[in-house]
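For this view, one protein chain was removed and the others were kept in their places.
Showing chain A:
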Amino acid sequence: MAAPKESKIECLLFSEFHPTAGPKIMYQACLYAYVRYVLDFPENYIDKELFDAIHIYIITKPQLQGRLIMSNAFGKKIMGCPVCIDHPKYARNALIFNLCFVFDGLANSRPYEKPVRKLSRYLVSLERESGFLSNEESKQTLPRIMAQILTDLNEQGSCAVEVNQVTTIYLKTLLVINNPGEVHMYDVPIFTVQCDSFHSHQWDLTTQQILPYIDGMRHVARISVESDVAISLVKSCLQNMLYYGIIKLLPIFQYSNVYTVTSKINRLAQDRDLQNECNKYVAKPGQLGFPCFRDIFMLFCSLGPGTPVKDWCARHNPQQLKVDERRLIQFGVLHGLLRRIHKYPVLLTNEPGSQNLRLLSRWLNGQHHYDEICCRTGLSYSVLDEMIEDDPTIVVCWK
């Protein structure tokens, strides 16, 4: 995957603390009009004035060494990981250097954070193992290496540059995606892509083991039991798949659930493609003909607080309208057209009345909904509900 245009590396800069001259730029490998790659003498791309103003962020104080430092000044972003190797063999007993990536001031540099750190570690090992940087001859090969890294990362998003007979530098830019959020034991994973569109054999063994159990109906705890995989591993695998966007999480489907329509319902009214997709998805299998849009739309709009699915079914009879209600709800939640309303029991006094409630009391602080409580205690919805409803000191809030 090539780097997006707006965040290409403009220049690679190798700078070190010269024993007599102090911080100076040793080599630069620059990008010139995205076509030619030029090895320049230090004065050209990053000029002396800029370097003098910001060299303290490149060749840094000891407390900042080993950290990823990015400074943004004069319209350029310079990101590097300053290194200090202590050893008596060096003049001044230490070798201090930094190989930085330079970007335009507005570019997105996050995909390069890991490669920069990794590159600095490579250089450290190269130096320790074979004196790569302290040996003048091998040091001269650095500009060529830098130029190649620059070219390959910009064009392909990854590079494999041979440094010497035993070492190759492998780097890859990372597409940064936002954290997907936690996976709970009561969540239900569902694929958002076709199962056969990704190569399952490329995934790790644990993920492969749980794949067959992901059907949009089984929740995490059940998947763990049926696939015989520890629940923490199941959660990790699912989190990984969530990160790459191939699954989404839904709440458990039960006929006692309550859902409400969201402001995104407009999308269904306005988007023909979404309508077609919905139509195909929610159609009751085995029926001739598809349900009509108006019925589907009306069914969505009639979901709201206070209306459990079973009441809604009784009122509108989706089956007769050729609609599979489970799939309708699934579609709605997946596309953000519906939102689940959870039931939270809250115990207001400190002394639970009945014996049963003493066992439950830790779940009654208003932070756990029925789905979670049922999952963790093993009680069924109806049993839990009876216990809660019977007790006058518990209030029930829906949100």
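By our rule, a contact is a pair of C-beta atoms (placed from the backbone, for glycine too) under 8 Å apart; a residue touches a chain by one contact, two chains touch by 3 or more; residues count from 1.
Basically, contacts and distances are computed from a predicted model.
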The chain that is not shown, which UniProt protein name from "GATOR complex protein NPRL3", "AP complex subunit sigma", "Histidine-containing phosphotransfer protein" or "Autophagy-related protein 13" does it carry? "GATOR complex protein NPRL3"
Sole touch to the unshown chain from A:I265, A:V282, A:V323 or A:L379: residue A:I265
Per the touch definition above, residue among A:L175, A:V225, A:C301 or A:L359 touching the missing chain: A:C301
Tell me which of A:C11, A:I25 or A:V124 is the one touching the absent chain. A:V124
Which residues does chain A use to touch the chain missing from this display? 49, 52-54, 56-57, 61-74, 79, 83-87, 124, 128, 260-263, 265-266, 269-272, 275, 292-295, 297-298, 300-302, 304-306, 339, 341, 344, 346-348, 364-367, 395-399
